[in-house]
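For reference, the structure I am asking about is given below.
For this view, one protein chain was removed and the others were kept in their places.
For chain A:
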Amino acid sequence: MDTQESVSKEIADIHAGASGETQPRVDFPPYRSSILRHPTKDLRHADPEGAELVAPVFGHSDVDPLEADLTIQAGGEPIGERMRLRGRLLDGDGRPVRRQLVEIWQANAAGRYVHKRDQHPAPVDPNFTGVGRCLTDDDGTYEFVTIKPGPYPWRNHHNAWRPAHIHFSLFGTDFTQRMITQMYFPSDPLFALDPIYQSITDQRARDRLVATYDHDLSEHEWLMGYRWDIVLTGAHATQMEAEDDDA
């Protein structure tokens, strides 16, 4: 297995030749699993049409409001740092994405997923599944109450650890805005070492995946608050309804 030192050197060499990219490179060999799983031909330009212009529609029949609180899904209290996570989902023109589905999944406080393939010998928390859903409100705001996930080891290289993160699945108003990403926590010492995070070669772009601690979201003797806003690409479809009354 490669050492952290050699993987970090590969990352540094790639970063030295990059500038200003806002998305991860799909061809990023320090993340070993990407080597055979990225396209090598240029992406083909397409003008969106038909179904590409319309995201699937979700509503209150799909999501129970209780699914936004990951601390109440089993019979008892999960172990770990209770936290609130709130942010806005916007399109590339700054419009809120309203009443749209946000899905999250994450490890527990010990860095263990409730997934049969997770072999990390850290305890499973019987009171925590790490799965949540909500709909954004009319302001594009989403909110979850959860437990701060722990970092976890993986087999990319020797002694590899993922920075603590929450996986996010997002839809816009237009299906071309569909995306999945990961949200991280401020000042994680593992950032510099992680080839998934570092596949985004620009520091400003990497920073966009990091939540900020927001004391106004914290609650006295109860939980800590974090804020993380998400921007999708621009929508192509003409807004059919007069939705621009939020200026």
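Here, contacts are C-beta pairs under 8 Å (C-beta built on N, C-alpha and C of every residue); 3 or more make two chains touch, one makes a residue touch a chain; residues count from 1.
Heads up, the rule we're going with is that contacts and distances are computed from a predicted model.
The complex includes a chain that is not drawn, and of the options "Fe-S metabolism associated domain-containing protein", "Protocatechuate 3,4-dioxygenase subunit alpha", "Glutamyl-tRNA(Gln) amidotransferase subunit A" or "Sodium-dependent phosphate cotransporter" the UniProt name matching it is "Protocatechuate 3,4-dioxygenase subunit alpha".
When the whole complex is considered, the residue among A:68, A:85 or A:209 that touches the unshown chain is A:209. In the complete complex, the residue from A:34, A:71 or A:146 that touches the missing chain is A:34.
Remark: the omitted chain is touched by one listed residue; of A:80, A:153 or A:234 this is A:234. Although one chain is hidden here, its contacts on chain A can still be listed: residues 21-26, 28, 31, 33-41, 43-59, 61-63, 88, 90, 92-94, 101, 103-105, 107, 113-115, 117-118, 129-131, 139, 141, 167, 169, 175-176, 178-182, 196-197, 199-200, 205-206, 208-209, 229-234, 236, 246.
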